[in-house]
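Every protein chain except one is present and positioned as in the full complex.
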Amino acid sequence: MSDKTAITPATHTTPPAKFSHGVRKGNILQVAGQVGFKPAVEGEAPTPVGPTLREQTLQTFANVKAILEEGGASWDDVMMMRVYLTDVAHFAEMNEIYNAYFEAEGLKEAPAARTTVYVGLPPGLLIEIDALAVLG
Amino acid sequence: MSDKTAITPATHTTPPAKFSHGVRKGNILQVAGQVGFKPAVEGEAPTPVGPTLREQTLQTFANVKAILEEGGASWDDVMMMRVYLTDVAHFAEMNEIYNAYFEAEGLKEAPAARTTVYVGLPPGLLIEIDALAVLG
Partner (left out) sequence: MSDKTAITPATHTTPPAKFSHGVRKGNILQVAGQVGFKPAVEGEAPTPVGPTLREQTLQTFANVKAILEEGGASWDDVMMMRVYLTDVAHFAEMNEIYNAYFEAEGLKEAPAARTTVYVGLPPGLLIEIDALAVLG
């Protein structure tokens, strides 16, 4: 019997409903869909870090990473990343940002699998990412 | 070697292709995408419980829960819920229904992670949800 633990980094905005930014149970860690919201400020509504794909993608990576670390994991443990974009025209730029980010992170092991699809997101948001990690 | 077992509650409509409403193998239980179809009636095509988001969301939760229970799990075991809506304008109402439902269910442990995106669904359907659970 392993405990299920909610992962809620202090920097993260309060979820808009009763779910967790991340959950860990045994060696499985699931990161909820993250967007480019900047760190939470008490009394302020969640706000995207900026209007551009670059700003939002980098902030989204930071938000995913914070949840992984709070749950005792790292990028190396990630098995799957789901990338939701709003515009097919953003694919090439997202890949450039993605590659530069993970190179800078010094990711040594085999990268995760990934699926990218194009969906609707709330107004002002250009990217959402969730992730499944297996630890140990 | 653990057996993979299909989970097919008697109340559920027959899937439109050779897949299962749920599958369990070892301590992992995957719930297929559920929609607001009312319990199956022999000889009748699958029919949504009603046209409103509230009706369909509550029936979808009931359909997910039946699969969890048939597979020996409960909401407490759910790690991730993927919510597919057709309209960004439905987000706030879905969250209200979601919160009230899980409060009524008396969910005690840390809630699951969640991702919500906006996609196309077959005509008449406003919401689809799938879930990943880890037991034990």
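Going by the order they are written in, the chains are A and B; count residues from 1 in each one.
Rule of thumb we're sticking to: a residue touches a chain if its C-beta (ideal position, glycine included) is under 8 Å from a C-beta of that chain, and two chains touch if they have at least 3 such contacts.
Here the structure is a predicted model, which is why all the values come from computation and not from measurement.
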Residue of B:P16, B:G43 or B:G106 in touch with the missing chain, whole complex considered: B:P16
Touching residues on chain A - with respect to the absent chain: 27, 76-77, 79-81, 88, 91-92, 95, 98-99, 102-103, 107, 109-119, 132, 134, 136
Interface with the unshown chain - residue positions in chain B: 1-2, 4-6, 15-23, 25-26, 28, 30-33, 82, 84, 119-123, 128, 130, 132
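As a convention for this text, only the chains that are shown with their structure count from here on.
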Rounded Å distance, chain A centre to chain B centre (Cα mean): 23
